[in-house]
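Missing here is one protein chain; the remaining ones are kept as they sit in the complex.
Letters A, B and C name the chains as they come in the text, with residue numbers starting at 1 for each one.
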Amino acid sequence: MPSDAASRRTYSYLGPAGTFTEAALEQVPEARGQIWRPVHNVGEALADVAEGRSDAAMIAIENSIDGGVSTAQDALARIPNLRIVGEYLVPVSFVLVGKPGQRLEDVQLVSAHPVAYAQCHRWLVEHLPGHQHVPAASNVASAVGILDGSSSAEAAIAPPGITAHHHVDVLAENIGDNTNAVTRFVLVTGPGVPPAPTGADKTSVIVELPEDRAGTLLELLEQFSTRGINLSLIQSRPIGDALGRYRFVIDADGHIRDERMADALMGLRRFSPNVVYLGSYPRADRAIVHYSNRYSDEVFVEARDWVRGLLSGEPDA
Amino acid sequence: MPSDAASRRTYSYLGPAGTFTEAALEQVPEARGQIWRPVHNVGEALADVAEGRSDAAMIAIENSIDGGVSTAQDALARIPNLRIVGEYLVPVSFVLVGKPGQRLEDVQLVSAHPVAYAQCHRWLVEHLPGHQHVPAASNVASAVGILDGSSSAEAAIAPPGITAHHHVDVLAENIGDNTNAVTRFVLVTGPGVPPAPTGADKTSVIVELPEDRAGTLLELLEQFSTRGINLSLIQSRPIGDALGRYRFVIDADGHIRDERMADALMGLRRFSPNVVYLGSYPRADRAIVHYSNRYSDEVFVEARDWVRGLLSGEPDA
Amino acid sequence: MPSDAASRRTYSYLGPAGTFTEAALEQVPEARGQIWRPVHNVGEALADVAEGRSDAAMIAIENSIDGGVSTAQDALARIPNLRIVGEYLVPVSFVLVGKPGQRLEDVQLVSAHPVAYAQCHRWLVEHLPGHQHVPAASNVASAVGILDGSSSAEAAIAPPGITAHHHVDVLAENIGDNTNAVTRFVLVTGPGVPPAPTGADKTSVIVELPEDRAGTLLELLEQFSTRGINLSLIQSRPIGDALGRYRFVIDADGHIRDERMADALMGLRRFSPNVVYLGSYPRADRAIVHYSNRYSDEVFVEARDWVRGLLSGEPDA
Partner (left out) sequence: MPSDAASRRTYSYLGPAGTFTEAALEQVPEARGQIWRPVHNVGEALADVAEGRSDAAMIAIENSIDGGVSTAQDALARIPNLRIVGEYLVPVSFVLVGKPGQRLEDVQLVSAHPVAYAQCHRWLVEHLPGHQHVPAASNVASAVGILDGSSSAEAAIAPPGITAHHHVDVLAENIGDNTNAVTRFVLVTGPGVPPAPTGADKTSVIVELPEDRAGTLLELLEQFSTRGINLSLIQSRPIGDALGRYRFVIDADGHIRDERMADALMGLRRFSPNVVYLGSYPRADRAIVHYSNRYSDEVFVEARDWVRGLLSGEPDA
């Protein structure tokens, strides 16, 4: 462990202690023993990196219920010089907690972050049919509010880890509607040479569609399909200046050091008025990317050499 | 005005009075003098229609800042037998309000619906740098909370129409970050013959991608492009059962009574394991849909007659 | 055998007796005992059908060495009201023949139809290095010429069947360069209800590309690929009015009575300024056409019913 703060790295994350984001950061071996800086939202976490207050930020980027986290995607599209270097999955499950002594049958007001509330809606309708929702700012703030009295609710929806940090009673476990729910987090740093390819990599980009012609989404997708590259995420986001104008958040299988991916990125750059390269990094699930031999590095290198030979007037091989 | 409730139609909308949704409903001539039923959320509004409590529901479906309204899109995907019959645009602007006598410089806590809060973020950072956010359940509940004391905030973000319903002081006007912001609403009913084509129509569908092969989004888009149909909205939504599985919410130019659109819908139905037809209805902007002569009704009818002739052994014309 | 000509059917074919075309006609059971009318070229054979002199014509349409037979394709494109009703394959092999007593080593001039000459070129260069070519009008005329003295050649290239009709010596057998060579023939009639589907059918069309925009060949091919239809022949032919203007001769797997094929034909008709439907008929090789369930008749019928239901306002099933 480093002997002083000056030599330690700083990691920003959505705090306080006990959030799912903290659980994601706990998966990063090199973050152990470093400075963990809790912040209030994704924008703050990314600004910490962009402005040098932190070396890295852990942010939620997608969940299996709600899809892409809009604020994270929009911040990545807006703030330059950010690069994803790692991906982490955290299973999402919720507990209902109350002050010590609280009984489930007496709960009338439930404090919850709106996303968590939506994910537990079915359970709540069944078990607390007469309840009302009190919005909270985070999955931890909900529980803190009922403890410090700033919320009038009798119960709060929180992650299971809440009991390690706060003195609450668990009124019900596993109250989420989807027991397979999982949230995807990414670790973001400033620019640098991308992590070495592992064979199980992802490349993330945000691509704005050109305005001046039809069929551009088809063209965007062809940049990948014609190089044999699969997409694991494609998410539309409004650019925000007018209805009907979109950018697309894309996760593609492979690494910028793969010839086919570098070629696809060049194709995107030529096609789009604005491409944000977010990085190439190992997949959380370590699943090896399979692709046809047609798209192997050798095929690309050989084709380049062939054209070079033609340009210099060499005879056919 | 009708003399009794039995003969009047009921319209559900996100209340209470003063919301942007109410402003949208005010644009519907045939809703005047009918029963307006305020509800707490989009799901409730659509359930009213599905279960016969209301004849129609007005819901927000997309805004120019945040994109598609996920809960509305997901509810439309889930609840059968709903049809969009009209589209309405409402400019989105916000005011900051307080109890009578409240001074702007004394505001420390701001009550706001999270979406509204996000849309005013730049203004707040500049004018109230030290403020904190207190989440509210709606753009009207925020103001009501500071009036009835259920919220500890000193100010609330609300629509301009709030002053017609509540006794508040306006501390600042036009505090939204994007002065062109607009929200798109749709009027939803049960199934029935679609409204007659006007030449300026939209058709809305929600299409699940098939699971078993690559390139399916390309195939989906080609169903429209090969019939000369433009899309004004394409929004991915996770199906929710696993990461990486999507359905797409699509608004396409034209009416199901247009031959090319009926043909495209048949193509979608053949392609997708699950297509939800949401309706064909006049565009809010009344912009006439232009398309190439190649895709006119006559061309489709003539081709059908030609094949019929070939099948019955007729000589060439 | 019919008792009088009035009740017999007439079949035109490229004569005289002994040609490959005659060998194809011998494969047609219902032609046995009917009137066989030898003609001088494909145009004459098709004109016989078009003008009522014959009930059907057998013509060569493609060979594995030279590709589509241009004159046949162009005649089918030009003459209306012709329909292909059957397909027949004839292996192509050649013999070198001479007058009785002729010795191979004395041959200096070789009479041959230009196509046959090209197909035997390698053998000729090796075995008769000093020979010269004398063009002949057909594979039989070549042999007849050396017998009746109208040709100065000492040997002729002819089909093996020549010996059944003419008193020649065979100087060499199997002189074709490709021992797998095969020629494809089609039986052509006037318009009528297409032969019933057998599950092993082909549909032939000639499609002119639209002039006024780029990428039209891609669009043409998509009419088939988006309906899961494979092509076994695609042959470009100049339209003839200017360089760079083409029509395409296409054989597609399946029958016009298949829903997907009827749909594709409608798509072609909408797309192209000029589509010639040449017929749907059993494949010579009787190979069953396989296709994905996605493109089965039921899928098309169901999609049509679905749209019909939407148009009439029916609730979702």
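In the analysis below, a residue touches a chain if its C-beta (ideal position, glycine included) is under 8 Å from a C-beta of that chain, and two chains touch if they have at least 3 such contacts.
As the structure is a computational prediction, the values presented were derived from the model and not from experiment.
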{"item": "Left-out chain, listing which of the shown chains it touches", "value": "A, C"}
{"item": "Candidate in contact with the missing chain, chosen from C:82, C:110 or C:136", "value": "C:136"}
{"item": "Sole contact to the chain not displayed, among A:29, A:129 or A:313", "value": "A:313"}
{"item": "Hidden-chain contact residue, picked from the options C:105, C:148 or C:241", "value": "C:241"}
{"item": "Residues from chain C at the interface with the omitted partner, ascending", "value": "62, 64-67, 70-71, 114, 118, 133-137, 150, 152, 178, 180, 182, 184, 214-215, 217-218, 221-222, 225, 230, 232-238, 240-244, 246"}
{"item": "Absent chain, residues of chain A that touch it", "value": "80-81, 190-194, 219, 222, 226, 256-257, 262, 265-267, 269-271, 276-277, 294-295, 299-300, 302-304, 306-307, 310-316"}
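The rule is short, and it goes like this: only the chains that are shown with their structure count from here on.
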{"item": "Chain contact graph, described as a line, ring, star, complete graph or other shape", "value": "line"}
{"item": "Whole-Å gap between the CA centroids of chain A and chain C", "value": "60"}
{"item": "Chain C: positions in contact with at least two other chains", "value": "none"}
